[in-house]
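With one protein chain withheld, the remaining protein chains of the complex are depicted in position.
Order as written gives the chain letters A, B and C; numbering starts at 1 within each chain.
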Amino acid sequence: MMDILFDTQLASFFTSAAFIIIGLFAAIFLDNIIKKIIGIAFIEEGANLFLVTLGYKPGGIVPIFLPGMNSEWFAANSAYALPHALVLTSVVIGASTLAVMLAIAMVLYKKHGTLSTSKILGDEK
Amino acid sequence: MGLYDMIVNSFKEVRKKVVKDSATNESVSSALAAELTLISTLLIAAIMLRHFNITLTVVVILGLGLLLTTNMPLIPKIKREQDDSLEKMVFYAILTLGILITVIYWGQTNV
Amino acid sequence: MIEYVLMIIAILGCILALMQRDLLKAAILTGINGVCVAFLFQFLLAPDVALTQAIVGSAIVPVFLALAAYKTQRTDDK
Partner (left out) sequence: MNELIPLMVIIPIACGLLLNLLHKKDRSIRILAIFVAIVLPIIPLLSNFGLHYFGGHAPLIDNSTLLGTLPSFISNSALAIFHPAITYSYQSLQKLFIFILGIVAFFAIFTSFNETKKVSGPYMFLMFMGTAAVTALLLSDDIFHMYIFFEIAALCQVGIILVSSTKGNYETALKYMILGSIGGPLLLLGIGFLLGAVGSVNITDIVYAIKHNLVNPFSQTFLIGFGLIFFGWLYASGLPPFHTIKSSIYSKALPHSAALLQSFTVITFIALGIVIFRIFSYLPFMKMVILIFSLITMILGVTMAIIQTDFRRIIGFLAVGELGYIGIGIGIGTTLSLTAGIFQAVNEILTTALLFIGFGTVFYLTKTSDMKKLGGLIAQNPKVAIMVLLGGFAMAGVPPFNGFQSKLMIVQSSLNAGFPEIAIIAVLISIITFMTFMKVFHSVYLKPKPQDLQVVNESIPTSTIFSIVILLIICLIIGLFPQLVTDNIYPFVARLI
């Protein structure tokens, strides 16, 4: 195992995998709606972290091209900027989905008086 | 609680159960049609395995035919498995995801 | 070295947030998790995403969750 260079990129791949697994576990097994929604927020956070770690360059620089830089050196050393642009939108999508789900959960609480999924969503009369 | 009350309660139980899914002849005929389609289409779909190898197809068809005919009233089971409860849906979603990823990953390493 | 510590804090915060009985504490722990991930993005050379994640992950999401917990019920009635 030690021959693989254990650097930041590999560690953050494992972290994003851990986020997704914990999020999936919570979304499936927890009975409280708000906790299910927190689990879902963790799944989206894990996916975003995965995208950002794709572009990481060990020992590289932040992909901002300062005037004095040589373009070839910049291209070789800077982190890949495309995933950063993608994650910007996907973080916002995660937040908006979470907001809509919480709003629905509030309405369902007002109607059913409980937060437990089995009572609300379980058996439709 | 007297014997009489117990009998009345049991009638109430039965009536409540019958009212829930009262089987009119229309629902029975459609359930029969659904059952026939399910068994016949699954068996015909199983024939498509002949592209891999013939013996596997024969085994699968016999096994599937036996399986389907033994627990014959399939439709109540199918209906219960696919009602609207979230746990069942999430269970089948994660099951499909698991099967999909393992088969594809295993397929790559061995094929 | 610091990013490994941040990753461990983020995962622990994530697990603790889901184990809490009081939903308000869960919301706060989600905020801590968001901050750790924001720092992590900075270590992964993504400053703009770190800014967005800092705002969304540590401010907006916990406020939404706290509001939801306030509007519904504080404790998780297990």
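In the analysis below, contacts are C-beta pairs under 8 Å (C-beta built on N, C-alpha and C of every residue); 3 or more make two chains touch, one makes a residue touch a chain.
No experiment lies behind these values; they were computed from the predicted model shown.
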The chain left out touches which of the shown chains? A, B
Where the unshown chain meets chain A, residue by residue: 20, 24, 27, 33, 36, 40, 43-44, 46-47, 50-51, 54, 71-72, 80, 82-83, 86, 89-90, 93, 96-97, 100-101, 104-105, 107-108, 111, 120-121, 124
Footprint left on chain B by the chain that the document does not show: 24, 26-27, 30-31, 33-34, 37-38, 40-42, 44-45, 47-48, 75, 78-79, 82-84, 86, 89-90, 92-97, 100-101, 104-105, 107-108, 111
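Heads up, the rule we're going with is that only the chains that are shown with their structure count from here on.
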Whole-Å gap between the CA centroids of chain A and chain C: 11
Which part of chain A faces chain B closely enough to touch in the complex? 24, 27-28, 117-118, 121-124
For the complex, which residues does chain C have touching chain A? 3-4, 7, 10-11, 14-15, 17-18, 23, 26, 30, 33-34, 37, 40-41, 43-49, 52-53, 56-57, 60-61, 64-65, 67-69, 71-73, 76-78
Along chain B, where are the residues that touch chain A in the complex? 83-87, 90-91, 94
